[in-house]
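A short write-up of the structure that comes next.
Only a single protein chain was left out; the remaining protein chains are all shown in position.
Right after this comes chain A.
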Amino acid sequence: MATTLAGVSVSTARAAPAAGATRPVTTPRAAFPLVRFPRRAGSRLAFARAAATGPATPSNISDKVSESIKAAEEACAGDPVSGECVAAWDEVEELSAAASHARDKLKGSDPLENYCKDNPEADECRTYED
């Protein structure tokens, strides 16, 4: 069992992709942990979810998300219930979901983990129970 992240709520800055120069260098990942961390000392159960930090969204998707938001705001400026406006916000949702999935994929792509999936018997892949 992993060590327990008791009472930890981290808000670490994510490194932003090295894209356009006008962009801020870091994007803070806001800490909105829906999952409360175990408070009880000595708890062995790692129910905590390290939700506060994670990989940054790949720049191509990140750009699309911010562009789509701008486009939606413009499309709705004239008529907030037009088909054009609604479709534009739907595109924002679709891209935001794609960004989230892309981050999840990166989370699971640890090079050592990938190697160990294919070579579980290798020395560097051994795990020890305490």
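Annotations
The definition used in the following text is that a contact is a pair of C-beta atoms (placed from the backbone, for glycine too) under 8 Å apart; a residue touches a chain by one contact, two chains touch by 3 or more; residues count from 1.
One rule holds for everything that comes next: contacts and distances are computed from a predicted model.
Remark: of the listed names "Cell cycle checkpoint control protein", "Glutamyl-tRNA(Gln) amidotransferase subunit A, mitochondrial", "Radial spoke head protein 9 homolog" or "Phosphoribulokinase", the one matching the undisplayed chain in UniProt is "Phosphoribulokinase". Although one chain is not shown, part of chain A still touches it, namely residues 1, 14, 16, 23-24, 27-30, 32-36, 38-40, 43-51, 57, 60-62, 64-67, 69-70, 72-73, 76, 82-102, 104.
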